[in-house]
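A single protein chain has been removed from this complex, and every other one stays in its place.
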Amino acid sequence: MPWTREQIAARAAKELKDGYYVNLGIGIPTLVSNYIPEGVSVQLQSENGMLGMGPFPYEGDEDPDLINAGKQTITELPTTSYFSSADSFGMIRGGHIDLSILGAMQVAQNGDLANWMIPGKVVKGMGGAMDLVAGVKKVVVVMEHVAKNKDGSESAKLLKACDLPLTGAGVVDMVITDLGVFTIDENGGGMSLIELAEGVTLEEITSKTEAAFKVAL
Amino acid sequence: MPWTREQIAARAAKELKDGYYVNLGIGIPTLVSNYIPEGVSVQLQSENGMLGMGPFPYEGDEDPDLINAGKQTITELPTTSYFSSADSFGMIRGGHIDLSILGAMQVAQNGDLANWMIPGKVVKGMGGAMDLVAGVKKVVVVMEHVAKNKDGSESAKLLKACDLPLTGAGVVDMVITDLGVFTIDENGGGMSLIELAEGVTLEEITSKTEAAFKVAL
Amino acid sequence: MSKKVFPDAKAALAGAIKDGMTLMAGGFGLCGIPDILIEAVRESGAKDLTFISNNAGIDGAGLGILLETRQIKKMISSYVGENKLFAQQFLAGELELEFTPQGTLAERIRAGGAGIPAFFTKTGVGTLVAEGKEERVFDGERYIMERGLFADISLIHAWKGDTEGNLVYRKTARNFNPMMASASRLTIAQVEHLVPAGEIDPDHMHTPGIFVKRIVHVTNAAKRIEQRTTRKRAA
Partner (left out) sequence: MSKKVFPDAKAALAGAIKDGMTLMAGGFGLCGIPDILIEAVRESGAKDLTFISNNAGIDGAGLGILLETRQIKKMISSYVGENKLFAQQFLAGELELEFTPQGTLAERIRAGGAGIPAFFTKTGVGTLVAEGKEERVFDGERYIMERGLFADISLIHAWKGDTEGNLVYRKTARNFNPMMASASRLTIAQVEHLVPAGEIDPDHMHTPGIFVKRIVHVTNAAKRIEQRTTRKRAA
């Protein structure tokens, strides 16, 4: 049985270590904050200028001056600090954030990541994604293992090389999908499968993965 | 009669315009703040991280956390703001300070300035002088017209070319000495004498100036 | 009253804004945007404007209202996905667009204000963003060179300001405002609270008054919420 979105998030949460400063993207990454292990204290960074991001406000307590990078209303914590966008991305680019968890359209076996544009479609912009993947110490991608096309067919997202425009070159350290977990060696050592979702076979994951990988279960 | 130090400072103060942000060096430049014309409001910047520098404190009110760039105890004003050294020199380098008044060992007719080191003597460092002369919109030098040597002879300080190591190349806009006032055209138009101290003759100032200059009295 | 304080946004822009100028506008999404000043830009009728702003507003709010009037010729932004009118005008070739990664945009503005004409960053290396830019290796890592940005006018929103122009921002409404305040020939700030100089603790000021040439007290900033997300109170 492949993992659900919640199970992917729970698996990603195991990468959190006590004292980490973490940036979570939109979608499955946001769910990771629900699975922070007991005894582990992490501070969430929001790249629009905040450390120590709290949960959504109670109804009626929304503050237009207090939003996250997804433009959602949020709250502050006793640990919170605010700063400018320049200071925020100085923090990101300077390698002070321990972990970034984000979604992807494609990941290549060398760690290339594509998640910001599809040629021919309306381009919305890269926002802070290129800065995050270039600057954060460890980049974890969480995504569905394959893309479902309109005609019902499936396309691999873990590729030998991305064909979409890149968000970052050689930036991904780990990929967690509904089928399993891969690591990518930042020194060119390639991709390794380190975990399978319960009930998923090596044959199945291999058949749905274009990228070359070592098996290190 | 050559101008006194106080008269040099008073003449320099005429360069202050209402609303200016000004950085004053140590020595004669510090005296300029005593001659700010009536109706003119200026804010003094101290490059160690302060705008709106106030006078020395009353005895007993000295605060070790409140000093100027000469490490002297000072006070704050209702207009005061504090900031980091990076922000302070961003302000300076970015051209936000209107006027810098500082001393010099030598000034050349092309605006070159030397005021930080004498080869063979102990080198103390340039501090913020190179940043100030490179970044501030208008740089006014106040100094004695000639240097008095140990043997009683005099050496010109307004030169065709500086022989001391430079603080900045082509940075000086105006020179005020005890004998008169010169402007230096920043577009290579050379030096012009625009004022003589009362009782000083053109012959005298010419004889004590190595630099070539136009007379524009 | 200080010479920096103007009676309203229209007066603060008067004589300053001209066709073809480059402006910066603070804000992230609709948070911390100088909405009243943007309305005054609309009323000024100035056209062919280039705007440097992280986002382009939404339909009917923020810079979106200047897209409606077709006063914007070009945007330099990191994300414009909330605005249908933007997409229409862009696809019709009526609008130029320069995408810059958000952190690179913030740093380019900070650099422009601080007299740094260019700097190196690892953001965008190996991507479309690097095309046409100088690449260089420092200590074994690849970087690209990015240029500082400096504008004719910056439009800023702050929570509190004093008559000297010192500004304090509130929570995540700070975002791009402080750097933009430093990176223009003329910075105009709208403030929700205007106080006499000396009232704000000088250790708490985010933008020193030197950067702010004109200041306007606004009581009607819209402060709209784009994504109202909440949780239920326990019964």
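Each chain carries a letter (A, B and C) given by its place in the written order, and its residues are counted from 1.
In this text, a contact is a pair of C-beta atoms (placed from the backbone, for glycine too) under 8 Å apart; a residue touches a chain by one contact, two chains touch by 3 or more.
Keep in mind that what you see is a predicted model, and the values were worked out from it rather than measured.
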In the full complex, displayed partners of the excluded chain: A, B, C
Given A:G19, A:P37 or A:G189, the one touching the chain that is not displayed: A:G19
Full-complex contact with the absent chain, from B:G39, B:G125 or B:G188: B:G125
Residues belonging to chain C that touch the chain removed from view: 107, 111, 114-122, 136, 138-139, 141, 143, 147, 168-171, 174, 202-204
Contact footprint on chain B, counting only the chain that is left out: 46-50, 55-74, 76, 82-86, 88-90, 92-93, 112, 122-131, 134-135, 165-170
Touching residues (missing chain, whole complex) on chain A: 19, 21, 43, 45, 51-52, 76-83, 87, 89-97, 135
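One rule holds for everything that comes next: only the chains that are shown with their structure count from here on.
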Chain nearest the global centroid, as defined over all protein CA atoms shown: C
Chain located farthest away, centre of chain C as origin (C-alpha): B
Between chain B and chain C, centroid-to-centroid distance (C-alpha), Å: 36
Contacts with two or more other chains, residues of chain B listed in rising order: none
Chain C residues counted as touching two or more neighbouring chains: 110
